[in-house]
Structures are given as C-alpha cells and as structure tokens.
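What follows is a single structure, and I will ask about it in a moment.
A single protein chain has been removed from this complex, and every other one stays in its place.
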Amino acid sequence: MLQCGYAVVFGSRDPQASGLLPKGAEVLTHREAAKRSPIVFLAVHREHYSFLNDLTDVLVERVLVDVSNNLKLNQYPESNAEYLAQLVPGAKVVKAFNTVSAWALQSGTLDASKQVFVCGDDSKSKQMVMDISRSIGLSPLDQGSLLAAKEVESYPLQLFPMWRMPIYIALGLTVFLFIYCVITIVIFTHVNDGQDVSFRIAISIPNKVFPIVSLMLLALVYLPGIIAAILQLSRGTKYSQFPEWLDRWMLCRKQLGLVALAYAFLHAIYTLVIPIRYYVRWRTNSFIISQINNNKTSPFETVSAWRTDSYIALGILGFFFYVLLGITSLPSVSNAVNWREFRFVQSKLGYLTLVLCTGHALIFGWNKFLKASQYKWYLPPPYMISLVIPCIVLVIKLILITPCLDKAITRIRQGWERNSKSPKTAQYENGETTESKVMV
Amino acid sequence: MLQCGYAVVFGSRDPQASGLLPKGAEVLTHREAAKRSPIVFLAVHREHYSFLNDLTDVLVERVLVDVSNNLKLNQYPESNAEYLAQLVPGAKVVKAFNTVSAWALQSGTLDASKQVFVCGDDSKSKQMVMDISRSIGLSPLDQGSLLAAKEVESYPLQLFPMWRMPIYIALGLTVFLFIYCVITIVIFTHVNDGQDVSFRIAISIPNKVFPIVSLMLLALVYLPGIIAAILQLSRGTKYSQFPEWLDRWMLCRKQLGLVALAYAFLHAIYTLVIPIRYYVRWRTNSFIISQINNNKTSPFETVSAWRTDSYIALGILGFFFYVLLGITSLPSVSNAVNWREFRFVQSKLGYLTLVLCTGHALIFGWNKFLKASQYKWYLPPPYMISLVIPCIVLVIKLILITPCLDKAITRIRQGWERNSKSPKTAQYENGETTESKVMV
Partner (left out) sequence: MLQCGYAVVFGSRDPQASGLLPKGAEVLTHREAAKRSPIVFLAVHREHYSFLNDLTDVLVERVLVDVSNNLKLNQYPESNAEYLAQLVPGAKVVKAFNTVSAWALQSGTLDASKQVFVCGDDSKSKQMVMDISRSIGLSPLDQGSLLAAKEVESYPLQLFPMWRMPIYIALGLTVFLFIYCVITIVIFTHVNDGQDVSFRIAISIPNKVFPIVSLMLLALVYLPGIIAAILQLSRGTKYSQFPEWLDRWMLCRKQLGLVALAYAFLHAIYTLVIPIRYYVRWRTNSFIISQINNNKTSPFETVSAWRTDSYIALGILGFFFYVLLGITSLPSVSNAVNWREFRFVQSKLGYLTLVLCTGHALIFGWNKFLKASQYKWYLPPPYMISLVIPCIVLVIKLILITPCLDKAITRIRQGWERNSKSPKTAQYENGETTESKVMV
C-alpha cells in the first residue's frame, strides 16, 4: 500500500518496541493511529478484539476492515466481522482480504488467487476497500452485506469441497475392486493351484482396478446428463427444478472426469511398464524355452494380431481424447473458449472418449465372457463389471439422439413447454428468459 | 446482482404466475418494471422483441441492455442490438453479457470466461453497464459503438475458427500418408508376397503417419517466420505489410504447433506399446526359435546399438521440449512470462525441438534411402517425405543466422530502412514508433 501511494500508520501498544516495519510507515499508539486513519485494518486474532473497547470513541465513522481468519470452521456462532460490528457499533465494518495469502502478496499475485471477497453493510465503505484492493493489484468481488461474512470466512478453511464426493466414490470403487481381484486372482489361485501369486498385488491387480474405475467414473460423468434429458422429456419442460441429488451430481461432473483421467493415466503407465517387469520377462523366456524343448512353434494368428492391435489402438486414442478433455478443463483454457466450444469439447469429444474406451474394454474382453474358466467361484471377470454403466449410458444416449427425441429435447431446452396454455406466451413468462430489470 | 446490492425488479406479462425468482426480487408488469428501472436487461429471444412496441414511451432515455444470442451465424441481416435500437429509438441500447455462460455465473467465474464484451453508441450508458459487470466480478471490455454488436453476437457462435486451418492441414496430410502407407505396405506385400498384413492398419501404419505429420507441421510453424525474414531482407524495411496469406499463416502458428504436439504425443504412446503387441512378441519368439533351430547367433553390433539408442534419445529429448513448448502455450503460463521469455521459449526452444526431431528422423532413416528394397513401386519410404520441409527450414535458418544476415535483419526489425532518405529521421516518421497522442 505504501508502494501505491497510500499513507500508512501502524498502531501498536508499544510504538517504541515495534520492529520489522516497512520504510515510510509511522508507528503510533492505537489511539493516535485510529484518530488519524479513515480506514483501519484490524490484523489481530478475534480473541484479542477486546482491546478495541477502549477505542470505540475514536473509531466512530471509521471504516474498520476485518481481515481475520479462524483456525477451524464453525469455531464461533457468528462471523468475526459480525462480532466486530457488535463490539464497535459506531464503526463501519467491512470484511475483506482474509482470502488473500501472504504468498499471493509476496509473489506479485500472478501465481496465487488474487480475488478479494468483500462484504459489508455500508456500500460507500465497501467501495473504498474495493478501490484500495484494486489499486494494489487484487480483484475485489462484492459479496453483499455483512451476513455474507460467515461464508467469506469459511472459504479459506475449505479443503476441496467439490472433490470429496468424486474422490470418495473412486476410493470406494477402488477398494471394492481391489478386494474382488485379490479374491478371484490371488486367493483363488492359492486355493485351487496352491500357487503363490501374491506379487500380482503390486502391479497386475492395480492395472485391472484402475481401468475399471476409470471407465465407470467416465460413464458416471455422462449419466446425470442422460437422466436430466429423460426427466425433461417426461416433464415436457425445462422450467422445473431437478431433484437435489441430480443437481449436486451434475455440479461435480468435472471433478469426476478428472479423477477418471487420473485413473486412466495410472492405467496407461502401468500398462507400458509391462514388458520391463521381471515376471513378464521370466514368463516370456520360459514360454520360448518350453516351445523349443517341446519342438513346437505357435503359428501366427491374424485374428489375434487384429484384436490386440485394435484394443491397444482404441485405448491409446481414448486416452488421447481423455487428456485433451483434461487440458480443456484447466481454468485458463476453459476461460479462453466460448460456451459453444466448451460444450463441443466436453460433450462431443467426451462421448467420443467414452465410445473409444468402452470399445477398448469390449475388444479386450472379446469372447472371454463365454469361457467358463473366466468365472472364478462363479464371479464374473472384473472387466465385465466395468462395462455395465458405460453400455447403459451409450445405449440410452443412442436412443436420445434419434431425430424425433433429439428434436423434442432441443425444443424443450430452447424454452418450449408441453403443458403451457399458449406456447408463445410461455416463452417470456416462465423462468429465466423473462425480461428482467435492474434499478440502481 | 441482488447479492451485490442492486435493487432488481422483474417484469412479466403475468406477475402472479412467475416462479423460480430469487429472494429479494420484485415482480411487476412490464410497464411498471420499466418505469422504475434506469437500466433494463432484455432477456427474451429476438423473435419476441415486438412486445416492446407497447413500451416505447416508458423506455425513453432508459439504458436497454441486449443480452440475446441467435441460434446460428448470420441468421438476420443486422445484429439483434441494432434491430432493438431501431425498434425502441428513444432507448440507449447497449450490447453486453451475451458471451457470459450460465456456467460462468454459477461457478463463480473462475472456471469459465469472465470477459464481457460491451458495445453501444452512448458512452455513459456503456460505462454504467461496465460498472455493473465489474462489480459482479466480471471483466468488461469496451468494443466500441453498436456497429461492433454484429461481431460480439457472432463470438459465442464460433467453433474454434483459429484451429480450422491447422486441423484441416493435419487431417489432409494424415489421410494422404495413410493411403500412401496402406499402398506401399499392405497392398504391396499382398501383391508381391501374397501375405495378409492388413492388421498393420491398426498400429504400425498410424505410427508411421503420426510422426511424419507431426514433423511436417512443426516445420510449417517455423516456415512463415523464415519467409517473413526473407521478405524483410529483400524489401529492406519492416514497414510494409506482408501478403495476407502470410499474415494468416503466422497467426495460426500456435495452433499448428499444438496439433503437431498432439501427433507427437500419439507417436510416443504408439511407440511405447510396441513390445506389448501380439505381433511383435510373436515375431521375437519366432526369431529366437529360428536362430536356435539354425544354430546361429547374431553378434552384437555396436553401431546398431549407437544408432538405435541415439535416435530414441533424440526422439525423447525432442518430445520433452515439444511438451515444454505446449505447456508454455497454456494461457496462464504465457500470461506469466514477459515477451522476451516467451520469445526465448517459442523461438530458441522451438528450433531446438525442430533440430532434435529432424535429427531423430534422419538417424532413424540412416542409410535406408540408399537401399533399393525400400522403394516399393518406385515410391520413397514415407519417412523421407517428412524430412523435406524440416531440412529446408533448418538450412535457410542456418543461412539467416550467419552474422552478416542476422545483423541486417536485426537492424531492419529495430526500424532501420534501406531506402529511406535519412536513416535518423525515418525512425520516428514512418510507422509505429512515431509519437502518438491521445485526446480524451
């Protein structure tokens, strides 16, 4: 602030003893400092606000900026800013700057969030604080009255709230499938053949679990859109709210997709290391030696060559589009595209990815589902589990994009309603397309 | 807007029947709402603008914000905003907010574009609309008079206009080379040896096509810069415009480079899966078995080891710098570097990438171009095609960076002109370095 031409005065209980202050700043007693400053930044913990009791007289009509944060969520019944407003009734309390990290200020605000959430009951004071934050290179964002302080104070204490559900689902599926694979592979082999294949826990089994979870999560990204389309079709209007669970599901689709991409990335690398694994090299060697000892040669099968090359190629192309989707999810990239382009990538390329990955799994499976040897203890091989949701999603989507249904959905999404008295009137009476007016 | 302290009034034909409105908003008839609002947001489709005919008297001197979008480009002869201005001559029409998606508003504007293009003939009204958009956390950008509305309205309907040319070029090359490879590999083998190697279409052939297209596109990124330098050298000045095709080519270099990176990425993965392919494993096994049966051993050739390891290493390093170039092309990364750093990465590291990748292809080719067996039906092997443009670019670049030519280009780019009367005067008379003045 000094750099930007503001005169800054520090208030301290013991002005002589204060160190570490920047050049050009004066240090005074609390009372003196408050007297001289139209805007007062309060940078102490809430526990020490009580020292302001002696200063209420000089703080009258002052803009009092609360920058405090708590150590945990819901530590106090009311927000710090509201508590401050009760404590110093004459001052105009503005909550601001609590979301800006020291790192953001130090590194010149290119690397860290520069959004300053501002709220307060007095709009002139709020404007003054917003002007200051703008002039020091931050982006103020008006959040409304001091009632919003609670939310503004909870923001820096959050830990990836949107990511929780997708990560829990992914971890749940991972644990379930891991145990499933350990049972059908390690324990089954141990019980039936007496062989110890426990080393498969390190790479083989994760490399079965990761692609399955990835494909299921990718299908779960597109399932809510399909449910929404069916709901809109059956209701015949877009102007009624979705059930809450569907809304929440739709809001975390991006996170679901990125977790799915992470699993696909792991699957890709786990697959690429196959040939350098000791077990695989040993098996190859043993196979060749046994062939020679038995004087056998395996003839070349064109069908096998086609099948393996096809599912590998589909997998690579699927992964390629997966990564493309991930890149366009980066905030700076999605910022640079318009809505039509964003939808094209996330919807058209997204479905292409789902088709490619489902095809990859289907050709990988081939006719294995017909072989009894694959059903260990009557359990289906795990890759079959992964195919259920994607196939359902793709089949319903295929039905929904038939011309007649597609046209109906498009009409509904453009505002048409089945049950309205007159279609023309409806369009600018119900809902978001109504004329709206602002009085400043 | 309610959250930011604006008083919002909705206008509806049937104020009683309106649902889904936020708390704190009033619903009135159109006339009442228009009377009370200095700024009116019109959120209906253009087809229904006619209802404003009854309101022209109350809309006089009102700021009328047109947020509408059409369903397709050039649907109407004039822009919606200009049409609106004709319809309600007394109102001050401002075009704004049509580029902001519901997603951007819902997700708090960190994830989606927050640019608001604003245009209008009355600068005070424009300023009011820009202030509103700034206070609700969006970034207004003045686009000039209402004449710009056409362009502002076409923006959200565009689908990657800058990407079309690069993608068409890439797809054209891909199709051509794919057919070329199918002919020289699959059909040639079938005709000559009667063997069916059609399975190579899945992986082997794409893995020949991708690197070739990638290298050609990468060379096409640097070719226009070289043509520009030659033009500037021969003209002796930088103050004359390039032909239009060169300008357009130079503007899509970033997209060309990123498409090239996508192909390189595919080439990398297609190469890494080689050892897990059925065909490759079968061939390895057969080779070993045949060696044993014939009691032969192939001695270790140091030259082969050097050659293969070199081209693999060059390929990896080339890919590494390719990826680095891609990362610095991300908007948020290129935002964080200054012009000198950006040029260093895109030019110096770019040429390094081109040199590494060309070297990769040259050493891969080695002395194959001398062997007649490589020329099937007198057609050169495809990798030779890929080397033509890169080699031309690198040779000319090498000539251009010889001290004497480099000095001449640098002087021209700093403003020197060969044919000007007096070099000193020229510098601040012709062109962009002239003193410019602004009258506010």
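Descriptive notes on the structure:
By letter and in written order, the chains are A and B; residue numbering begins at 1 in each of them.
The working rule: a contact is a pair of C-beta atoms (placed from the backbone, for glycine too) under 8 Å apart; a residue touches a chain by one contact, two chains touch by 3 or more.
Computed from a predicted structure; not experimentally measured.
Taking the full assembly into account, the omitted chain touches A, B.
Across A:Gly137, A:Gly236, A:Gly365 or A:Pro380, the residue that sits in touch with the chain not pictured is A:Gly137. Touching the chain that is not shown, out of B:Leu87, B:Leu258 or B:Ile312: B:Ile312 (per the contact rule at the top).
Across A:Tyr76, A:Tyr168, A:Phe199 or A:Trp245, the single residue that touches the chain missing here is A:Phe199.
Within the entire complex, the positions of chain A that touch the omitted partner chain are 1-14, 17-20, 30, 33-34, 36-45, 48, 51, 71, 99, 101, 103, 110-114, 128, 132, 135-137, 155-160, 196, 198-200, 202-203, 206, 262, 265-266, 269-270, 272-273, 275-279, 281-282, 285-286, 288-289, 292, 330-333, 335-336.
Residue-level contact of chain B with the missing chain is found at 110-111, 115, 123, 139, 141-145, 148, 239, 241, 254, 268, 271-272, 274-275, 284, 287-288, 291-292, 297-298, 300, 302, 304-310, 312-313, 316-317, 319-320, 323-324, 330-342, 344, 414-415, 424-425, 427-440.
Criterion: only the chains that are shown with their structure count from here on.
The best fit of Cα atoms from chain A onto chain B calls for a rotation angle of 120°, in steps of 5.
Look at where the CA atoms of chain A average out and do the same for chain B: the two points lie 26 Å apart.
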